[in-house]
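Showing just some of the chains, left in place.
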């Protein structure tokens, strides 16, 4: 089956991104297809390159990157949510006159249309969110 | 081209305390652009999103009532409200900003059952 | 010592309000802010003890369309929020 996973919460303060990661790994192990992971709302912080985690803790951002590397997963960050929250690639940094960037490799900024398109093309859509 | 899906957008959150209400509307408008069949379902504190007379300029936020008014321009007419939640908050149907359909618990569970995709915000 | 209690969550968070109410002393004040202002709606307010000192931020009530629906006398401005935090010995935040 074709799955899309939606993440609404930031890592660190919320368990939802880690649950989403485990779910993605489990569905890939079962032979299903992961069409896309879509990061919305505070979920966009999952793609912040500048995150560093203590050695004995999971770095969710790096775990997403490793997953994308191994399985060619499409990691899409909602561009409108990302600009409001300050998660920028070099194109957006230029547009908003910032001289630094922080979007991690393997993540891409794109519009909400990518969420709706994923709903259309996937057999199952599952959201991992938190309070707020 | 796939047949349009029935996408249900569901929210239990009050407006302004979080961005949920606005984020829900943004998804709704995008669904409409992609010509999907989209319905909104407001439960619990979510019914408070539809109160009329909102004036959030005083807290420097966008007015949701204006955004809500644009839903019909996008042919989004299926707006469902948990009737028990209205009663719980003591809000009359006439105090809502949009024409809505009130649902009881059984109808809500059927609406969810009949949707192809449910997105929570 | 007296406390000013602030509460910022909407009525579906009933357990938060319950914890807050049961921790109030007679001379304390409860100030509703952000989504907490919805507790001023009649059906919710009716459940509060009569002797409760309760206020809500006008800005937050106005933003949410509550001005026609809640008692004017309960609403305060930001400067009164500051004043309450001075006249009570400390602030306890419920969120």
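As written, the chain order gives the labels A, B and C, with residue 1 at the start of each chain.
Basically, a contact is a pair of C-beta atoms (placed from the backbone, for glycine too) under 8 Å apart; a residue touches a chain by one contact, two chains touch by 3 or more.
Nothing here was measured: the structure is a model prediction, and the numbers come from that model.
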- So how many copies of each protein chain are actually in this file? A x2, B x2, C x2
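In this text, only the chains that are shown with their structure count from here on.
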- Query: So how far apart, in whole Å, are chain A and chain B when each is placed at the average of its C-alpha atoms?
  - Reply: 25
- Item | Distance between chain centroids, defined by C-alpha means - chain A, chain C (Å) | 38
- Task: Among the residues of chain B, pick out those that touch two or more other chains and give their numbers.
- Result: 18
- Task: Give the residues of chain A that touch two or more other chains, as numbers and ranges in rising order.
- Result: none
- Touching chain C in the complex, chain B uses residues 12-18, 44-45, 48, 51-56, 58-59, 61, 65, 88-91, 95
- Touching residues on chain C, where the partner in the complex is chain B: 8-12, 34-35, 38, 41-44, 59-60, 62-69
- State the interface residues of chain B toward chain A in the complex, per the touch definition above. 2, 5, 7, 18-19, 23, 26-27, 30-31, 33-34, 36, 117, 119-121
